[in-house]
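Omission of a single protein chain aside, the complex is shown with its protein chains in their original locations.
Labels run A, B and C following the written order; every chain starts at residue 1.
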Amino acid sequence: MNSADKKIFIAVVGESQTSSVIAKLAEEVGREIGKAGAVLVCGGLKGVMEYACKGAKSVDGTTIGVLPGSKREEANPWIDYPIVTGIGYARNKLVVKTGHVVIAVGGSYGTLSEIAFALGYKIPVVGLKTWQFIHHSGQLDKEVHYVSTPKEAVEIAIKLAHETRQLELTREYQT
Amino acid sequence: MNSADKKIFIAVVGESQTSSVIAKLAEEVGREIGKAGAVLVCGGLKGVMEYACKGAKSVDGTTIGVLPGSKREEANPWIDYPIVTGIGYARNKLVVKTGHVVIAVGGSYGTLSEIAFALGYKIPVVGLKTWQFIHHSGQLDKEVHYVSTPKEAVEIAIKLAHETRQLELTREYQT
Amino acid sequence: MNSADKKIFIAVVGESQTSSVIAKLAEEVGREIGKAGAVLVCGGLKGVMEYACKGAKSVDGTTIGVLPGSKREEANPWIDYPIVTGIGYARNKLVVKTGHVVIAVGGSYGTLSEIAFALGYKIPVVGLKTWQFIHHSGQLDKEVHYVSTPKEAVEIAIKLAHETRQLELTREYQT
Partner (left out) sequence: MNSADKKIFIAVVGESQTSSVIAKLAEEVGREIGKAGAVLVCGGLKGVMEYACKGAKSVDGTTIGVLPGSKREEANPWIDYPIVTGIGYARNKLVVKTGHVVIAVGGSYGTLSEIAFALGYKIPVVGLKTWQFIHHSGQLDKEVHYVSTPKEAVEIAIKLAHETRQLELTREYQT
């Protein structure tokens, strides 16, 4: 059995410049992820990323930061494993794909871009105070699981992550 | 003066599996781009990308296809310059950034992702039968220039591209 | 038939800070590529890249520059089609893969990295005053086609490119 198989990876995406309301939500999302024993993956910088990591570390969780730049020390102080990419914002896709599920908190255009990218890859998305979007047919898109509290966000995320993981585990390890 | 300075680059993004209505719009967008003497940049594959390129080539325009995979021959038949990336859908960002402006036609989640990414980079976006989105404050986002015909899309795109180009040209060439 | 099928793409790689001897060779390589009617692909910046493009444009050739940064205006003045990637030096792989063949002129570590990457992808490499390398078995590697003049470099490159292209064309266009 793969050493990573036991683990659930949850990607947290959100704005890097954030209000205190959103910051508080992000920190609580991180804490719930840590308490659940899941690994938190994010972009490694400030705002929602930093607050979520701070929350996770407050309960001794594990955090991975996939950095856009070439400097490890740009990681926020709560990152355990900084991945130094040097590929700029193309790294957003790596954050999303490394998660079994994505939790989006608040939102800049970058967050909207990551939500859409995740849905395109059929990675489930949980939304907390984030974007909604309307297809050109006029219909409101229904793919994101919108929630109103951090606790609810992580509960649903864990459930969805188990489904993703199950799908992955049924695919065979190729030796 | 830079050899590229005379040129306007317009990125066209849209779904790879497309209805005949959207296909017709994309082809006309491409034709208008070609007639305007601008260079069409796209993801190089099918659907909106292919129809737009077909339109551009019908009036002897120039087309660049930034391919996700490692095979040049996956480019649609109307691509003059296939760029072989092998970086998968992370190549979407290259399509967007290579344009002075983006025209989004129709739309899958990939298209939404590219629109949001462009706006995050302050690259202007013209939308034709594509996504709208609502900020978590409840307000409809107003950054995309929505239009209803291909002709109008390209007219506005050219105007916006000139503004982007002007901003770029005032930055100095560093020897 | 694909619009790109008629064209031969030659990637030119080499150091960005270069001696006058290497610069002269690069310029002549570019001129020969232009005279042969092939498209020159490079990293878009200075040194070997700039001199090669200058040579190509002196005979009205076509040049593509795959830029590492996010600013189009960082392209050297002889680039017709700047591709704006924003993915840093990971863009080197795109330069190499976009060529049917690679010509390496002079060489920094970046050049060595691109030669090795090309060989790993079975893209043929022509070397002009560039690196040689010794396998841990003690044997000198024989894959690079070392030449001593720009004219010879381009003649062999064109021949090798036709072989690559032939292999590609026999793979079918998937509609």
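Assume a residue touches a chain if its C-beta (ideal position, glycine included) is under 8 Å from a C-beta of that chain, and two chains touch if they have at least 3 such contacts.
Remember, predicted model here, so these are calculated numbers, not experimental data.
S.K.: Which shown chains does the hidden chain touch?
M.R.: For the complete complex, the undisplayed chain touches A, B, C.
S.K.: Give the residue, chosen from C:Ala56, C:Ala75 or C:Ala90, that touches the chain omitted from the document.
M.R.: Per the contact definition at the top, the residue touching the missing chain is C:Ala90.
S.K.: With the full complex in mind, choose from A:Ile10, A:Ala26 or A:Val39 the residue touching the hidden chain.
M.R.: A:Val39
S.K.: Of the residues A:Asp80, A:Asp141 or A:Glu155, which one touches the chain left out of the display?
M.R.: Of all options in A:Asp80, A:Asp141 or A:Glu155, contact with the hidden chain holds for A:Asp80.
S.K.: Across the whole complex, list the residues on chain A that are touched by the chain not included here.
M.R.: That gives, for chain A, the contact residues 1-4, 7, 39, 53, 57, 63-64, 66, 70-87, 90, 93-94, 97-98, 121, 168-169, 171-174.
S.K.: Could you list which residues of chain B touch the chain missing from the display?
M.R.: 70, 86-90
S.K.: Which parts of chain C are in contact with the chain that was left out?
M.R.: Contact residues on chain C toward the absent chain are 87-90, 93, 106-110, 112-114, 116-117, 119-120, 129-136.
To be clear about the criterion, only the chains that are shown with their structure count from here on.
S.K.: Which word fits the touch map of the chains here: line, ring, star, complete or other?
M.R.: Graph shape here is complete: every pair of chains touches.
S.K.: When the CA atoms of chain A are placed over those of chain B, what is the turn angle between 0 and 180 degrees, to the nearest 5?
M.R.: When the C-alpha atoms are superposed, chain A turns by 180 degrees onto chain B.
S.K.: Counting only C-beta pairs in contact, which chains form the busiest pair?
M.R.: B-C
S.K.: Report, in whole Å, the distance between the mean C-alpha point of chain A and the mean C-alpha point of chain C.
M.R.: Computed from C-alpha means, the inter-chain centre distance equals 39 Å.
S.K.: Would you give the residues of chain A that are in contact with at least 2 other chains, written as numbers and ranges?
M.R.: In chain A, the residues touching two or more other chains are 87-90.
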